[in-house]
Each structure stands twice: as C-alpha cells, then as structure tokens.
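Note that this complex is displayed minus one protein chain, with the remaining chains in position.
To keep things simple, chains are lettered A and B as they appear, and every chain counts its residues starting from 1.
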Amino acid sequence: MFNPSAKLKVDPRDAKLAMAHFFVAFTALAIGGLAGLLQTLVRSGKFELPAGIGYYQILTVHGVVLGLVLTTFFIMGFQLAATSKTSGTFTNKQRITGWIGFWLMTAGTVLAAVMILLNEATVLYTFYAPLQAHALYYIGLTLVIVGSWIDGAAIIMKYAEWRRKNPGQPSPLLTFMSLVNTMMWIVATIGVASTVLFQLLPWSLGFVETVNIGVSRTLFWYFGHPLVYFWLLPAYMAWYVVIPKVIGGKIFSDSLARLSFILFLLFSIPVGFHHQLMEPGIDPAWKFLQVILTFLVVIPSLMTAFSLFATFENFGRSKGATGLFGWVKKLPWGDARFVVPFIGMVAFIPAGAGGIVNASHQMNQVVHNTIWVTGHFHLTVATSVVLTFFGVSYWLIPHLTGRTLTKAMNKLGIIQAVIWSIGMTFMSGAMHAVGLLGAPRRSSYSEYGGAPQAAEWIPYQVAQAIGGSILFIGIILMIYIFINLAFFAPKGEQEFPVGEAADEAEKAPMVFENWKLWLGITVVLILFAYTIPFIDLIQNAPPGAKGYKLW
Amino acid sequence: MHMHKFEKAWLIFGIGSLLVFLTVLGVSAFYLGNQPPSCLATIDPEKVDTTVPFNEPGLKKVEGKDWDYELVYVASAFSYSPAEVEVPYGAKVKIIATTKDVVHGFEVAGSNINMMLEPGYISEHVTTFDKTGEYLIVCNEYCGVGHHMMSSKIKVVE
Partner (left out) sequence: MAKTELSRKTKTEIKASSSLKGTLASVFLLGFFLIITWVGVYLLFISRF
C-alpha cells in the first residue's frame, strides 16, 4: 500500500497533544492503583482504612479513575498519535479540536474526582440508580464523554481529509482501526449520555422526583459492553499492526484485520442484555437473542488469535525455525515492546474463556456479581489491555518526546510485566476460584455473621491482597518508567513501528470504507435487539424510584 | 480477500463450538425451563409492606401449584426479611423477592439462585432444595455503606 508518511515522525505539535493525554492517564494509573491496593488489603481482613475513609469511596475512585479515565485518555492519545503518524500531521483546526476534547475530558475528570473525594458520589463508576450522586458528578462524567466525542471528531476529520486526497485508496490500517473504534464509541456512548442527561441529571437536580430504573440500566448496559470493546480494540490495533513490525515480521492479512474490526463495530453494541441476564422486567427470549449476538462477537477474536499466531509462525519460519513449535524460540524475547503485549495476548485466553461463560444465559447464575467477574475483567482490561498499553508506551512515549528506550528501561519493562503476571495470577486466580464458591464482588471485608461459607472465602481474600500488593509494585515500576521516558531518557530517535501486510499486493476491498453500509447495519442490529424490549420497559414500567444516598 | 485453509478450519471449529454451546443453553432454557430469572411483574416500591405476598415474608406451603412452597423475601438497606428460614429437604420452592429502596442482589452462595432485586420489580426463581446444609444469602450488588453486612440464611433440613 502506498503510504507517503510511513517514514515520518509524529509532528511535535501532535505529539504534545497525545502526551497531554498520557500525563492524565498515568496520573490516573498511580491514584487508581493505590486505591486498588487498599481495597485488597481491607478485604483480607487484616487492615482498616484510616481517617474514616470508606471502602466504597475508594472503590469508586478505583473504578472511575482506572475504568474510565486511564483507559479513555490513553486510548484517545494513542489513536490521535496513530492517526497523525499514518495519515499525516493534523491541520490546525483538527488539532485544536483535539485540544478542546482533551480539556473538556480533563475538566470533567476533575469535577467527578472532587465530588468523589467529598463523598458526594460514592455510587461506584456504574452509578446505578436509585443511588443518587451529586449532580456535579453526573455533569463531570458527561464532560468526559462529550470531550471524548470531540477528541474523536479530530480523528474523523483527519480520516475524511485523507480519503478526499486519496480517492479510491483504502485508508492506512491504523487510521482505519482508530476510526472504527471512535465510531463504535460514539454510537455506544449515546446510551449512557441519554440516561445521564435525560434521567439522572434532572432527577439529581430535583426537577423530577423519580426515575425509571429498568430504562436507566438498559441504557447504561447498551453502553457498558461496547465500553469493554472500546478498551480492547486499541490493544488489537497494537497486536495486529505494531507487533509484526516490532518482531520484524509482517501483518498476516490487512483485509482480515479490517474485517475483524468491522465485525466488532457491528456486534459489540446490541449485546448489553448479557449484563442484565439476572434482571426482572426483560423477557428471557430477548435476553437469549442478545446472548446469540454476544457469541457472534467472539468470532472476530477467534480470527485475531489465528492472525497473531500466523504472524509469529511466519516470522519464525523465515528465520529458519523447524518443527511444530520451533518458531516460538525465534521471537524477540528480550524486547519489551514485544514481550509485554505478548503476555497481554496470553492473558486474553483465560479472559476470553471466562467471558464466554459469563455471557452464557442461565449459566450466568453461577457467576453473576460474584468476584469471579472482577477476576475476569482484571484479566481482560487490567492485563491484556493494560499490559499492551504499557508495551505501546515503551516506544510511543519516547517517540513523542524525542527520546529513546534504553536497554535498562527495556529490561525494567520486562520485569514490570513479569511482576504484573505474578500478581495477577494470585489476585485474579483467587477471585475466579472464590467467585465460583459464591463470594460477592464490590464488597468490603465481612464475616457475614460467622457464616461457615463466608469463612471459607477468607484465605482467597488474603491471596487477593498478596496479588494486589505485587501488582502495586508493578504500578510503581510503570510510573517510574513513564517518568523516565517522558523526562529523563537520552535524546534520540525511537521508531513508531507500523507493520506492512504480507499480502500487500492484495488491496483491501473498498467496501470496508463504506460507512453508510456499516453504520447502517449497526443501527439495524441495535434496533432489532433493543426496540421491543425497550418499549416493554417503558410501557410496563412500575412507579418510578426515588433517590437514595445510603453512604 | 482470501482466507488460508487452516483459518477456515479453525473458524468452522470455533463457530461450531459456539453453536453447540448455544444449542445446549437454548434447549436447557426453552425446553427444560432453566431460564434466568426474568419475572415481568411489577409493584409499587412505596407499598411493598402492604402488597401481597410481601406483607408476610417467609416460607408458606401452597396447594395446587407446580411448587410446594413459596418463600417470600423483602430486601431493604441493609437486611433481608426473613433473616433466617428452614426449608424441608427436597421441597420445590418458588422464591419471590423484591426491594423497598435501592437495587440489591439476592444470591444463595453455592447455588444457582442469583437474581437482581430492583425497585418496582418482582424477582422469582423456582428450584428444588435437594442438598441439605446451611446456605448464606448475600447481597451481591452494591447498595450503600452497609452492603457487606446484608445477608440472610437458608437451612435445608431433613
């Protein structure tokens, strides 16, 4: 594929915009990581929070700061950098759009953070009504979402400009992927924005007395599942496009990579009911329909697994590997840019297996709202995604700051990932196991009145605290590496690795760029999966619920 | 766009496995009746205490129904009523529950009884208690500062 900008560095002005996002993201990592450590310590039963700080307040900090702030800021920064790198420097107008998005997101984050610290919003990051937070908390979260839309607009504008200048050409793969994720995000966040703006905000301001719980939860989960794919797809961008270049191989197939992203766009959204399988008010047939759609979104991940293994095997064999698994030895096991995301890929195997269990209709009864679920998403987002983001940081931060990743930092990066894996094996492993025994998620330490079952859970909770403490060491290391790469690493040129496709001669079909078609199908699938049950929730609604502040 | 023959084989195997999973789940749910709790009945959350059957929480023998007993729970921050109940071994029981205030969970640890209680909605689950023992009920949805203290007990006795 002809790509005039492939050799260029990201323009320093665009680099500054991306770095602004990363500073917020890594600040969030430090704060949220500390909150996570405190939670695991409290739940072991061996530690109490000082100064009357509440467990659930810390839990709200952890969820908001890591689940919403770290992820959204890192993803937007990465996608802006990737778009600038592959489609060319942003115009001033596009870059200003990006800055407006950044500042709105930051202002919203500060507002939400202040309300959490004042203990006015101890409702966790899912803010399920009728627990009622302060209106400013909802406004803060709204600003984060709106800011992300404006950030995303910069990417959409750049894409449109590229297509105008390169008629009949498929867009650069990283730009294409950033665009798909941005569009999925915009379609998905309409749900959460609707419940916040039309239900929760007027209700918390006292304009209306009650709120329709079923509708609010359904709008939340319409957003809640694509949210996790919004986290995952940037990791897939790195796996599909960056990792092949890092190891010195080729992208297995440009077209199949695009196809899998299109499938994510189509099937990530009409699946929210698999988070509401245990809820009243929704007909089980509609739940099952969305379970089927959820299983369809497994398919692009199956494709991704094949592509990645094939990239690795092709590379290994090109280096003379023989036998069934000889190619594994040829991979660059000393390179943090490869090893760290690779551990993330491995973690996605148990993570995906757990995810299929969670989505399995009535089988969800075994695990719903147990700490198994917490163990699950600490493998998906907190290992697969986050380790990939760390692996990306090791070349992207120095690329943007005009520095280099030194051998010492490279080694520290690998050590960081190993520590993370050990800590997560303890923590997530214990969570999965004790979750199957029934231990609930999002709960402080409790002996439940001396119940024998609850006593069985405590050793696992101690294991979680051990894992959490090891993970916190990993977070300190990561922050240290980030500060080094941002401010102290030696000046130099660090490559922004963008892979080339093995099937380069084969141009990606232009149908992949037909957004009327793909967004059209997306909307049709959403309407198909949601219209009737949603009308049911409104027509057969019980009397609304008043707000409660129970913390 | 072409696909390697091994990738085709993998996708056929993978998608085939997913189809088998869905078939097993579908038959279990729609033919054997193992649906996840999805009761469609509603209630005024302000009037729970005066609405039948929630005016009398606890275990009740019933006649002429597909189940032998009805076990009624009212949840509110941060407790369940009743706080303890004895169920005869082997009894087929319909659990009927709702909440008076915020969203709560209702999970009988170590069993498949696991449902959300949401204000305005009634949640139901029918099961046969075919193992004796003492089972802990926990709230598994965050409901406020006393969330982790919210529990109840079911004793399945001979």
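As a working rule, contacts are C-beta pairs under 8 Å (C-beta built on N, C-alpha and C of every residue); 3 or more make two chains touch, one makes a residue touch a chain.
As the structure is a computational prediction, the values presented were derived from the model and not from experiment.
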Touch with the omitted chain, as defined above, among A:14, A:151, A:279 or A:313: A:313
Full-complex contact with the absent chain, from A:8, A:30 or A:357: A:357
Touch criterion as defined above, residue of A:141, A:179, A:414 or A:502 at the omitted chain: A:502
Residues belonging to chain A that touch the chain removed from view: 248-250, 302, 305-306, 309-310, 312-318, 323-328, 349-350, 352-354, 356-357, 360, 362-363, 365-367, 436, 500, 502
Residues belonging to chain B that touch the chain removed from view: 4, 6, 9-10, 13-14, 17, 21, 24, 110-113, 127-131
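Here, only the chains that are shown with their structure count from here on.
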Contact set on chain A toward chain B in their complex: 54-56, 59, 122, 124, 128, 130-131, 213-214, 217, 253, 255-256, 259, 276-284, 287-288, 291-292, 295, 298-299, 302-303, 306, 310, 356, 360-366, 368-370, 437-446, 448-449, 451-454, 506, 508-509, 540-545, 548, 550-551
Chain A-touching residues of chain B, taken from the complex the two chains share: 1-4, 6-7, 10-11, 14-15, 18, 21-22, 25-26, 28-30, 34-46, 77, 101-103, 105, 107-116, 118-124, 134-136, 138-149, 151, 153
